[in-house]
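One structure is given below, encoded as structure tokens.
Note that this complex is displayed minus one protein chain, with the remaining chains in position.
For subunit A:
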Amino acid sequence: MPYLGSEDVVKELKKALCNPHIQADRPRYRNVIQRVIRHMTQGVDMSSIFMEMVKASATVDIVQKKLVYLYMCTYAPLKPDLALLAINTLCKDCSDPNPMVRGLALRSMCGLRMPGVQEYIQQPILNGLRDKASYVRRVAVLGCAKMYNLHGDSEVDGALVNELYSLLRDQDPIVVVNCLRALEEILKHEGGVVINKPIAHHLLNRMPDLDQWGQAEVLGFLLRYQPRSEEELFAILNLLDSSLQSSSPAVVMAATKLFLVLAKEFPHVQTDVLVRVKGPLLTACSSESRELCFAALCHVRRILRSLPGHFSSHYKKFFCSYSEPHYIKLQKVEVLCELVNDENVQQVLEELRDYCTDVSADLAQAAIFAIGGIARTYTDQCVQILTELLVLRQEHITSAVVQTFRNLVWLCPQCTEAVCRALPGCEENIQDSEGKQALIWLLGVHGETIPNAPYVLEDFVESVKAETFPAVKMELLTALLRLFLSRPAECQDMLGRLLYYCIEEEKDMAVRDRGLFYYRLLLTGIDEVKRILCSPKSDPSLGLLEDQAERPVSSWVSEFNTLVPMYSKACWAAISSLQVSESRGLEAMGTGVLSTSGSLVSENKEELQPLSDSGSFLLVPNGQLTAEQFEKTWLSLEVAHQEVLPWQGVAHPDTIQTALQMVNIQPIALSKAGVQPWKAYLSAQDGAGCLFLTELLLDPEHSQVHLSVKQSQDKTEALNSFISVLKTVIGTIVDIKS
């Protein structure tokens, strides 16, 4: 065929469609229509032959009808006046003796996306709901949802909703599921379809008849039903038992979520369920479909939060295979890091060691960070592996190793010596900002044990003009000042040069201000500098924030089998703003806290130093009381101070506990998250042996927390200091939340 411009094509097809000879010859007629559709799908504008196509729909040939309907649905919004003609034909087809034609016509009519069509489709839909062919009923039920969407904000038709509820009892399983889907859309402003006891049990009984999609969706709807009694609950779980064994991962996941939610009062049942789905999950993790595999891995990570050792015996399942895409490998490395125990640590480390030299820099770095994570428990082995990696002199590897070292030294001080021995020489192989910062920090804080530390820093000072990252310059200032305190002779000269450069020549304001700040600090005298700058060199308690302690299943179950494990929730909340209920939003913030805990550490580091180092007031860590002792003391004392602080949202005991322990305040008893009224009892002791007992009472209605403090010795100054510490901590928690 000679090449024709789109206009010529349209003209030619139009002529063919009008040709009575072609119209009389069914195969030829259909052929022309197929060509129209083909061009349409390739994006050629075919709307100008709408008239001819509408005529072509008056045929007994069902394929031709289907094609014409497809055409009409695409172009109806462009030609609303002509589309009304089409509606006539469609209405007639809705009472065709062939159920397939009726169904097709009804579906196409509901698919005409143009204003004013509702009044024409209402009656055919209502007729369709009572059609004797299930095929038509299926279409009609979903048609109700489409009609509602066309209406926009208009009121929900009560009679229609009732009709749909009654159709939940339909013979055909797909009609049942479609009813749920349609009701969910129609009632979305009222919270979706209501699942009461009769409906729930009806659906449970129909489960075996449904196809996998139906089963998965019904399991999702059943989440809304709350069994009245324990017996009923276990009866339901028994009925659904086989769903956990389905061949469809979607059904297995939906069933798992339902089990976990229903059994929220029975932690042992939850654990049992997770044990049961271990097999199906592992199968999905090694599925042929890489996407399924990825989704399953994301969920495995969720489960590991509550049951850390859950997959440990299957750790080999999570070894990366060469041909897998990166996103799977990265997930597997993360999982491996969490599976480590005494028995498999050797094998896992060897495996991770192999990934460290992978061609992909991302994977290599992820593997190094994973080893760093394992190093918190198995320090010596990991530090040795990491040290060996430095020999390779690869930029991305060295940078990641040094960053890992920085975190390790902070969390596990016992490895400081080994790290300091490994550091010399690294500076030649680090180019990126993160790596440089880590190296400079290490040199600054532990410079007195690294012989050539001043000389390495000197090189950085020499090339500071060429340095492109302001963060590196800041780090350099701090590190050099710290090193100056321990090795003044070697550093004085270059510190002067660096300060001069930062104050006189530097263009970045933050760096200049930091330089000025240090300069003025130095003017106040060396003791003052020492007091402010020399904080503790490690603080393992901070690890609590990073190493999330075991979390109850209920903390993540609402996110199970959603997109959240695969993508951070915060993004999703922004997208579907219409369905963000308050509780969800708050949870999003909760996860936000934990996912950014890495950066929190560095912030808290600086924020909390003044607290613990202020000298005049210090809380000591051994102020631990038993619950009985606490109660006795509490009752015997008078309230010394009462205050009301602002508070938002639910309390997350883990976060609070962790934050409090960082400043040596010991929680004695905390209510579970979400319990009303939420209360917490805290104890602390200062250097002078004075006890502080505190009660926190949450008042969610006014977004406040009531604070009452009792004191064992009457010291106003200490009391005020304690309250200011406590307020800072609570302030920090609230800040994190918002």
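We take it that a residue touches a chain if its C-beta (ideal position, glycine included) is under 8 Å from a C-beta of that chain, and two chains touch if they have at least 3 such contacts; residues count from 1.
Keep in mind that, in the parts below, contacts and distances are computed from a predicted model.
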Match the chain absent from this complex view to the correct UniProt protein name in "Calcium homeostasis modulator protein 3", "AP-3 complex subunit mu-1", "Phospholipid-transporting ATPase" or "Translation initiation factor eIF2B subunit gamma".
"AP-3 complex subunit mu-1"
Decide which residue listed in A:Glu291, A:Asp459, A:Glu643 or A:Asp714 touches the omitted chain of the complex.
A:Glu291
Given that one chain is not shown, which residue among A:Asn19, A:Ser47, A:Gln118 or A:Ser134 touches it?
A:Ser134
Looking at the whole complex, which of A:Ala105, A:Ala216, A:Ile371 or A:Val511 touches the chain that is not displayed?
A:Ala216
Among the options A:Lys14, A:Lys146 or A:His396, which residue touches the chain absent from this view?
A:Lys146
Of A:Lys11, A:Arg26, A:Arg531 or A:Lys715, the residue in touch with the unshown chain:
A:Arg26
Could you tell which one of A:Ala250, A:Val529 or A:Val557 touches the chain left off the display?
A:Ala250
Mind pulling the subunit A residues that touch the left-out chain?
26-27, 34, 37-38, 41, 61-64, 66-67, 70, 98-100, 107, 113, 133-135, 138-139, 142, 145-146, 149, 172-174, 177-178, 181, 208-213, 215-217, 220, 241-242, 245-250, 252-254, 279-280, 282-284, 286, 289-292, 294-296, 314, 316-317, 319, 321-323, 325-327, 351, 354, 357-360, 392, 561-563, 566-567, 571-572, 575-576, 579
